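Every protein chain except one is present and positioned as in the full complex.
And then subunit A:
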């Protein structure tokens, strides 16, 4: 199991100023979060929160523009930046609120998937640990949700980000997505949820006889990688404890029967095959097994587990892309969905490394023309981000054109 890296507080405090000044993509962040050329229009009503050293937490930070944001960022060098919604008035001036009128006007549709929610179905790590053997869970989640967002809901602007430690986030920036009510967000999150029930429910997935097309699609995605993930990486039926845990997903009456059969197999893979074969043949007067049992089991082990609250709430904050994770020192980098297979969370840029890379470059030549991030491992990740923004930009450029057209026409009259 690879070591999860850590970074100490002092190193972090020393490096953050360099990171924010030279590597953090401030300009693009502002462009994105303002949904316009960096103007005051939206950006200045956007809520940020900064977590400073010693857990000092500043909520409701807003910035007039790019310059002010940069200034504050360099002054405070936050350990963590969270992004909130765009309010209808500036939240910082709480004195000026007319009561009840402060409201979030726009907010990206966001998803938060956290490895800790899978602790009952992964055997390699627990809590905040991750490794290459459980990472496929995030790959499943990303693929399934990404497809649903695009094919089912028609959202085109999706940014996936590795949280720097044990999970992934998704930001949907389409205008329609930003304007969704909390009810609509809740409905979407529910639509994407199939694993339900807490500690006291053994079988957490129960599908209708007729599986919804979105679930069929998900089942295809999962079944492609299930064997490799569950059998090879997790060895999920490898010992007695794991096997009996598996058997709790079946009705009480037939657990022994299946258990006896499966124990004959030597590897997880054998046992999984035996299970499927026996399930096909299984008949009994006493119990009726679900028609979709195999899918239900695969879903219980692999289907995305969303934190619905984060998606639902308009005023929930979510960690900003390109933050440094204060414990691991890893950069929260965007994930290129087309290259998901090769994305390795244990191998993303770490703040001390990229700062060192920058220093080396400075020593060799001081080429001012090359942007700093391009001299480091940040390059490919910033490019993913830029691609996301360029596509978004087209939407508001379109809008601006339409609007200036209208203005032009008014002028003619």
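Assume contacts are C-beta pairs under 8 Å (C-beta built on N, C-alpha and C of every residue); 3 or more make two chains touch, one makes a residue touch a chain; residues count from 1.
Quick note on the criterion: contacts and distances are computed from a predicted model.
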{"item": "Among \"P-loop containing nucleoside triphosphate hydrolase protein\", \"Signal recognition particle receptor subunit beta\", \"NEDD8-activating enzyme E1 catalytic subunit\" or \"DNA primase large subunit\", UniProt-listed name of the chain not shown", "value": "\"DNA primase large subunit\""}
{"item": "Candidates A:86, A:145 or A:188 - the one touching the absent chain", "value": "A:188"}
{"item": "Residue touching the undisplayed chain, where the options are A:126, A:210 or A:347", "value": "A:210"}
{"item": "Where the missing chain touches subunit A, by residue", "value": "94, 97, 99-101, 103, 151-155, 176, 180, 183-184, 186-188, 190-191, 198, 208-216, 309, 312-313"}
